[in-house]
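A protein chain is absent from this complex, but the other protein chains hold their places.
Naming follows writing order (A and B), and every chain is counted from residue 1.
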Amino acid sequence: MATIIGIWIAAGLTLFIYSFLYKDNHFYKFAEHLYVGITAGYWLIYTWAYTIQPMLLDPIIKNKEFILIIPAFFGIIMLTRWFPSISWLSRWSIAFTVGIGAGLGVTGSIQGFILPQLRSTILPITGFDFATFNNLLIIFGVITTLVYFYFSKEHRGVLGQGAKIGMTFIMIAFGASFGYTVMARISLLIGRIYFLMFDWLGTIF
Amino acid sequence: MKIFEKMSRIDRRYIYILIAAVVIVPLLLKPKLPIIPTKPVKDIFDYVENLPEGSNILISIDYDAASMPEQQPFLEALLRQCFRNNLKPVMLVQWQLGAPLGTQGLEKIAKECNAEYGVDYINLGYRPGYVAQMVGIGREIRDYFAVDYKNVSVDSFPIMKNIHNYNDFALLVGLEAGATYLLWVEYAGGRFKQKIALALNAVSAPDAYYFYQSKQIIGIVGGMKGAAEYEMLENKPDLAVAGMASQSYSHILIIIFIIFGNIAFFVEKNRMKKEGGK
Partner (left out) sequence: MLKSKNIPLTITFIVGIIMIVSFFIPHRPFGDIEQISLKWYSIIAGFTMLLGVDSLVGLHYRKIKRKEENWQHSIVLIAGFLMVVIAGIVGTVQFGSAFDEKSFFTYIYNYFIVPLQSTMFSLLAFFVASAAYRAFRARNVDAALLLITAVIVMLGRVPVGEVISPYLPKFTDWIMEVPQMAAKRGIGLGIYLGALGVSIRIILGIERSYLS
């Protein structure tokens, strides 16, 4: 029974949101605000259950890992942003997280992206087959796209021609992304209509 | 030519009705269309298929309900394949709003395949930190996941006995709805040489092709279509396959919209040119 009530609630909320397609209205606004409120509550419970309890409270209380008071302190002073007079304290926590992110970013971007991606662009172009043609296109496409985003010099002459060709590659890439985006959005619609047709109407017929 | 003028001013709600109809009708009529697996999908399937029995597979739930129709079918097909081959899924979550979807998929398929929690699979739940966590797992997974998703010590489960870091996972499968996959590839892949397979929602899938070409990932399952291909490979057509006809006809309708819109645009442009010429 609870499941059937749940399905009806879900169907009602789904239709509330779709009512926006006719025009903006209170049913849509109701669903929209409910969504935001519920999500915020969900975050709060998650922060407790998946961060504060298992990573902080339990280790401190059960395992006596008192060193964890330090990140707890940094976490709590992050919340000083609520109080303007001491909000400067939150900078310490932000500085810590930004420093870690930046430090990891230096090595991660070089080792995990820039080097392997450059290595994979250096492809053999010695043959006379389709694979060689593709390799040429890849090399050419990567270089001209980079040229397009190179703004330190005016796009004239060879640089201008390169940028123009880069633009062509970029347009193909954006076209492909657009095609895939349509695909994604339609998939989501299929999911919802499937729910309404089979899960919800299935409780009636 | 007036018809094009009229059509260019058509109420958008008629367009909405058409798009809804083109999704609903195929779901009812269920026309059969060929679903032929592409290489990036087949590469993942074959890799998983050839893993030695008992291998651990790290599955990361990096999506939420907004991408459910694209990711959930793949998750279920992958889990079926894992349990069928006696592989051991270890699930963790980077997107907290998706955690219950992972749990439900895992429990559903485990029940279907008679898999036992803590022995054949485990669900570690969510921890914050993204990149820090990904690097940290490289040394010891317990530094982040000392307990499972219900706060039970992971050391109380036999599956975790020999699991400490990436060395103990034969494959990492990321189910991705955003940019989290970049971090997996950069850190788990780049720094710890973890083999990675990605199931991306269709919006992100084109961006990951460079990782496929550079062999930083073993394959790509792109969107609901990719999931449908995986279902076909697993020989158990399910929700993704059921949606493929609607997907196909919706695309055709949108292409017709683009063509009509452009014809109307050029007719109007010509008319304005002529009127301007007078």
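One rule holds for everything that comes next: a residue touches a chain if its C-beta (ideal position, glycine included) is under 8 Å from a C-beta of that chain, and two chains touch if they have at least 3 such contacts.
The shown structure was predicted, so the numbers you read here are calculated from the model rather than taken from an experiment.
Participant: For the chain that does not appear here, which of the shown chains does it touch in the whole complex?
Facilitator: Hidden chain contacts in the full assembly come out as A, B.
Participant: Consider the whole complex, including the chain that is not shown, and state which of A:100, A:125 or A:159 touches that chain.
Facilitator: Once the missing chain is taken into account, the touching residue is A:100.
Participant: Which parts of chain A face the unshown chain closely enough to count as touching?
Facilitator: Interface with the chain not displayed, on the chain A side: 2, 6-7, 9-11, 13-14, 17-18, 20-21, 29-52, 55-56, 67-68, 70-72, 74-76, 78-79, 81-82, 88, 91-107, 109-110, 113-114, 117-118, 121, 134, 137-146, 148-149, 166-183, 185-186, 188-189, 191-192, 195.
Participant: In the full complex, which residues of chain B touch the absent chain?
Facilitator: Counting over the whole complex, chain B touches the hidden chain at residues 8, 10, 12, 15-16, 18-20, 33-36, 38-39, 64-69, 97, 99-101, 103-104, 107, 125, 127-130, 132-133, 135-136, 139-140, 143-144, 149-151, 191, 206-207, 209-210, 212-213, 222, 225, 244-245, 247-255, 257-258, 260-262, 265.
Definition applied: only the chains that are shown with their structure count from here on.
Participant: So the centre of each chain is just the mean of its C-alpha atoms; given that, what is the distance between chain A and chain B in Å?
Facilitator: Their C-alpha centroids are separated by 14 Å.
Participant: Which residues of chain B touch chain A once you look at their complex with the stated criterion?
Facilitator: Result: residues 13, 16, 19-20, 23-24, 27-28, 66-70, 96-97, 99, 125-128, 131-132, 135, 144, 146-147, 151, 182-183, 185-187, 189-191, 201-203, 205-207, 210, 213-216, 222-225, 239, 242-243, 246-247, 250-251, 254 of chain B touch chain A.
Participant: Spell out the residues on chain A that touch chain B in their complex, using ranges where they run on.
Facilitator: The touching residues are 21-22, 39, 42-43, 46-47, 49-51, 53-55, 58-59, 100-101, 104, 107-109, 111-113, 116-117, 119-120, 138, 173, 176-177, 180-184, 186-194, 197.
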